[in-house]
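Missing here is one protein chain; the remaining ones are kept as they sit in the complex.
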Amino acid sequence: MNGVETWIAAILTICVFSFLYRDNPLYRFAEHLFVGSAAGYLLAVQYQNVIKPNVVERIASGNMLAFIPLAMGLLVLGRLWEKTTPISRWAIAFYVGIYSGIAIPSYLQAQVFAQLADAVKPFEPGWHAINSVLILLGFLSVVAYFFFSAPHKGVHGAAARVGIWFLMIAFGASFGYTVMARASLLIDRVLFLLRDALHVLPAI
Amino acid sequence: MAAKRPGGWAARLMGLDRRIIFALIFLATGLPLLFPVNLPITPSPRVRAAFDTVDRQPPGTYVLMSLDYEPDIKAELQPMAIAVLRHCFRKGLKPIVLTLYPAAPGLIERALVIAGTAEGKKRNEDYVFLGYKSGSQSVILGLGESIRQMFPNDFWGTPLDKIPMMKGKNSFADFPLVINLSGSSIADYYIRIAATRYQRPMVLGATAVMATDYYPYLSSKQILGLIGGMKGAAEYEKLMDITGDARRGMDAQSLIHVTIAILVLLGNLALFLTGGFRPGGSGGSREGTGR
Amino acid sequence: MSEALNTSWFDPARINLLVGLALFVAFLVINIGRARSGREMYIRPMAGLKAIDEAIGRATEMGRRVLYLPGLGDMSEVGTLASIAILSRVARRAAEMGCDLDVPGYDPVASTIMDGAARQAYIEAGRGDAYRPGTVHYVSAQQFAYVAAVTGIMLRDRPAANIYMGSFYAESLFLAETGNQTGAIQIAGCDQVTQLPFFVCACDYTLLGEELFAAGAFLGREPVQLATIAAQDWAKALAAAMVVVSLLASVLGHPELGRLLQTR
Partner (left out) sequence: MRYGPLLVTFVVGTALVAMFFIPHHKVQEGQSVLLDWANVVYAFALILGSLSLWASHQRKFLSRAEGWPYSFVTLAALAFVTIAGVVQGVEEGTLVNRYYNMVNSPLASTMFALLAFFIASAAFRAFRARNAEATLLLGTAIIMMIGRVSVGEFLWSGFPPVTEWLLDVPNLAAKRAIALGIGLGAVSTALKIILGIDRSYLGRS
């Protein structure tokens, strides 16, 4: 980026940082500029990567099959007017059908079977087995916590209680190790301001 | 000043205006960048394994480098890319660089210029930049068949056949080493396709949040080294004996983490003084922790 | 060497997934049968869901809006589908109480669907005329442009309650922390594990993981819907039992039971 562009980026960076003090015209300007620019970029990318290749170019090359997605797309635009809104349900039904159909086997494989396959790996040798037992205990107690059809009472209640402790440790660990990632992003922005914009730090 | 009830400052501390916390975090970031302390960095075994894997390649070895990250998360992966590129150049390796992210080419071009000038290497002689191609998984599968089908030209439009360096380089088989720096599931595609199906030795660089999910692939030898987040990049810079943005940032990382930890401890000290702790827990209401 | 074109009509390596799916559908059908035959389906209470009614009531008293955030997942995230089901229940309660709802949308298709669902909920509550056309409005399909717009709404419109239901990512803390600052009552439900700690820390009530999927059925109270939660529980019990049994088997020297779960 040349000088002017770096300055504009730096000013917008400061506009966003101003939100930390409180909501103010600078932040509100950055917000509205961002909403418009992002919407525009998404529309342009969708046209270049989806509509042009799948509809415009296919129809131009005589592939009549491309009229179907075009028709469904126009059905969606039917929502712009009150009387044509009901016909848009056909395109929505198709879309929801596609992604529900994809979701069932992929969630079953990635979230259910993959986790269970990991869980049934044989215990590690030696004293590492303690870790395997702890993992099994944690797994079963958190599953007990999430059980819906029975109240948290008696043995089930005790297991659920142990499950809460495992959840709290997991949340603490997850929170703790996310701090570094967020800090990295802030360091990058402050480095950008100090070095590229204000030239207080030497260029690399 | 009249002796205040001990709860006075504690109560005030409990309700501390968060803008004071924001100011502290800002200082904890800016000061170490302006006045570096250079706390010691000890490279972890995972990063050393990645470094050694690159280091033991004989000069002239071709390396396929896929750098897949958007500007939003360049903080952790851009310094890592520069450090690894400089290592390849210093060892006389020949990196062929590509990306599967639409907004990444500008970033990678800058990384190549920085690393290239630092080690005195030139485009199309010491490295080739193939640019961006959409369709992440299908492109990686395509690289197994023919690079030229996926990337007929390099990033600046020169046909691959006109670049002497690319002669005889057609698919994964021609690359003894694959390096992927990624902030998303693209890492899984490379592990499944390049490392497992085509048996390519592979080094992975990932963001800090993602890195822990890939420890199992390291123990199963599907990847030979793992560089995690800004800390991993700083360790790689330490092994390279260079000071890049990652090492510059590590002091700030430490100070930010310490600042948050001290704030939390102070908050609890204040809670203790104002008698807020109820030993024995408050029954099952987990939401109580949120207030 | 390109792979020879595959012409087989069934992938034998995925037989275990097919059996798993068939079992689940069976659990579903059995439980729906039990529910239709009048058996009372007990589902343990979830504090977050009781709080939704209180939150809408409080917003109505204060004459302020309820802000419903459907998450930043697109339709391939099932959390978004769950959020649509919850929204139609929340919209119905809001219509009955005469409370104004604001639903800024991220995914354009989900926004279109939710507009229809909310409108229908108002009609079924007998308040079709009270439905404000801009209630569900697409804001942005870019993560942080959406956050910028929504934080603007939180700070300027000052909704009395913020309800987060769906798939949220790194922006969860930005939204929940800003909402916490405005003093609104905040109820969250999210299926992204890494974001749960932030909602637990910044919201009054948090539905954890699968509780998001049970919420729609729970709020609806229809027996058939509750049956699907029972089916999930049966499957969970079976999964836990399989883990215990196959671990025991492997300790006794028969690790092959575990290989049944391997998938390609």
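Lettered A, B and C in written order, each chain numbered from 1.
Keep in mind that, in the parts below, contacts are C-beta pairs under 8 Å (C-beta built on N, C-alpha and C of every residue); 3 or more make two chains touch, one makes a residue touch a chain.
Just so it is clear, the structure is predicted and the values come from calculations on it, not from any experiment.
Q: Of the chains you can see, which ones touch the chain that is left out?
A: A, B, C
Q: Among C:Asn162, C:Gln186 or C:Thr228, which one is in touch with the chain left out?
A: Within the whole complex, the residue contacting the unshown chain is C:Thr228.
Q: Out of C:Pro45, C:Gly63 or C:Gly134, which touches the unshown chain?
A: C:Gly134
Q: Residues on chain B that touch the omitted chain in the whole complex?
A: 16, 18, 21-22, 24-26, 29, 39-42, 44, 71-75, 102-103, 105-106, 109, 131-132, 155, 208, 212, 215, 231, 250, 253-254, 256-261, 263-265, 267-268, 271-272, 276-282, 286, 288-291
Q: When the complex is taken as a whole, what residues of chain A touch the one chain not shown?
A: These residues touch the chain not displayed: 1, 5, 8-10, 12-13, 16-17, 19-20, 28-48, 50-51, 54-55, 65, 68-70, 72-74, 76-77, 79-80, 86, 89-108, 110-112, 115-116, 118-119, 131, 134-140, 142-143, 145-146, 163-180, 182-183, 185-186, 188-189, 192.
Q: Extract the touching residues of chain C with respect to the undisplayed chain.
A: Where chain C meets the chain not shown: residues 5-11, 14, 17-18, 21, 24-25, 28, 32, 74, 78-79, 81-82, 84-85, 87-89, 92, 105, 108-109, 111-113, 116-117, 119-121, 124, 134, 137-145, 147-148, 170, 173-174, 176-178, 180, 191, 193, 196-198, 200-202, 208-210, 212-214, 216, 220, 224-225, 228-229, 231-232, 235-236, 239.
Keep this in mind: only the chains that are shown with their structure count from here on.
Q: Average the C-alpha coordinates of each chain, average all protein C-alpha coordinates together, and give the chain whose average is closest to the overall one.
A: Closest chain centre to the overall C-alpha centroid: A.
Q: Quick one: name the chains whose C-beta contact count is the highest of any pair.
A: A-C
Q: Hey, how far is the Cα centre of chain A from the one of chain B, in Å?
A: Distance between chain centres: 19 Å.
Q: For chain B, write out the residues touching at least two other chains, lowest number first.
A: 72, 209, 286, 289
Q: Which residues does chain C have that touch at least 2 chains other than itself?
A: Each of 144, 194, 200-201 in chain C touches at least two other chains.
Q: Could you pull out which chain B residues touch chain A in their complex?
A: 19, 22, 25-26, 29-30, 33-34, 72-76, 102, 114, 134, 207-209, 212, 229-231, 244-245, 248-249, 252-253, 256-257, 260, 284, 286, 289
Q: For chain A, which residues are in contact with chain B within the complex?
A: Where chain A meets chain B, its residues are 20-21, 45, 49, 152, 160-161, 164, 167-168, 177-181, 183-188, 190-191, 194, 200-201, 204.
Q: Spell out the residues on chain C that touch chain A in their complex, using ranges where they run on.
A: Counting only chain C, the residues touching chain A are 16-17, 20-21, 24, 41-44, 75-76, 78, 81, 109, 112-113, 115-116, 139-142, 144-145, 148-149, 151-152, 155-156, 193-194, 196-198, 200-201, 208-211, 214, 229-230, 232-233, 236-237, 239-240, 242-244, 246-247, 250-251, 255, 257-258, 261-263.
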